[in-house]
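What follows is one structure encoded as structure tokens, with my remarks underneath.
As you look at this complex, bear in mind that one protein chain is not there, while each of the others sits in place.
Coming up: chain A.
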Amino acid sequence: MLLRKIEQEKVFMNTIIRITLFSDKPTIYTQEKIQDAFGCFDQVVKKYTRFSPKSELSVLNNSGGKPMKVSAELFMLIEYMLELANQTNGSYDPTIIDLLETYGYDQKSNFESLGDPNLFNKIQKLIKIRPHFSTIKLDKNNLTIELAKRQRLDLGSVGKGYAIDLAYDLLEEFPSFMINAGGDIRVKGPKPDGGVWEIGLQRTQPPNKRVIGEELIGKIQITKGSLCGSGGWARKVKFFHHLLNPKTGMPINSISQTFTYAKTAMEADAWATILFTLGIKGLKLLEEQSISGLVVGNDGSISYTGDIFSKV
């Protein structure tokens, strides 16, 4: 059967989403399905952005101190993030918005506070008084979530991956496709000629190192699963980047970047962040989860777990 290659891209989540798909179905039908898949990204942003006071997440974030009934979908996402926070003993923490905003990582994003001589002291004070993620109360039977006062959640580490998975489910009737959300990727099936999807791993500027041109660390070949990356120094502002150590409030600079390969994009997305917070010692935890991971050190050295990265 002749399969037509259709490729489309749109901007959502401040990222270019590209869908490359081989279709055995009518063109108009395929185009509509691709548009529906793009819509998944739009829906996830509308429901779960913390920058709109009307989003379900914002309403929850403003309900501190009282239990609030949420949708089954949001409950599942928050339950998943808190499970990860427990598994990593708090090295991963979805409640660090207050810390990020102290650095200026808010809607205005002008980062004026980076020049504040008291910034370090403010961070240290906040660390001492902020509520611990373990105080969040989940009631699965009633689908209620109770945050402590002034405690807020952010889906930044799973939101994009989750949207990719929703789009994947919508397109699953097609035999072969790739969804690439600005570098977070999920593929289905080999290409029609039986070939693999070849994915390059982008190298970013390591911290405090000689200026280099960007290049590929290597390539991996996949026919299923999801590959995601994390690296604070890729888009930092002065000394700040968004991957903080929740226990100290400081940006994590011990490694340069991470990549993870998992069954779903939500898993790969979240674990790429977790691996960045844990560094090389996090590879053991990934092994226990049957997730592959690669860590690029500040000196360019590579450590990994899982066969998929063995040929990088």
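Just so it is clear, a residue touches a chain if its C-beta (ideal position, glycine included) is under 8 Å from a C-beta of that chain, and two chains touch if they have at least 3 such contacts; residues count from 1.
What we mean here is this: contacts and distances are computed from a predicted model.
A single chain of the complex does not appear, and UniProt lists its protein name as "Cohesin domain-containing protein", one of "NADH-quinone oxidoreductase subunit H", "Bifunctional protein PyrR", "ABC transporter ATP-binding protein" or "Cohesin domain-containing protein". Looking at A:Gln257, A:Thr277 or A:Thr305, the residue that reaches the missing chain in the full complex is A:Gln257. Chain A residues in contact with the hidden partner, per the touch definition given at the top, are 11, 13-16, 18, 20, 44-45, 48-51, 90, 105-110, 114, 117, 119-120, 124-125, 127-132, 134-135, 148-150, 154-157, 159-160, 163, 178, 180-185, 197-202, 204-205, 207-216, 219, 227-232, 234-235, 238-239, 242, 247-248, 250-251, 253-254, 257-259, 298-299.
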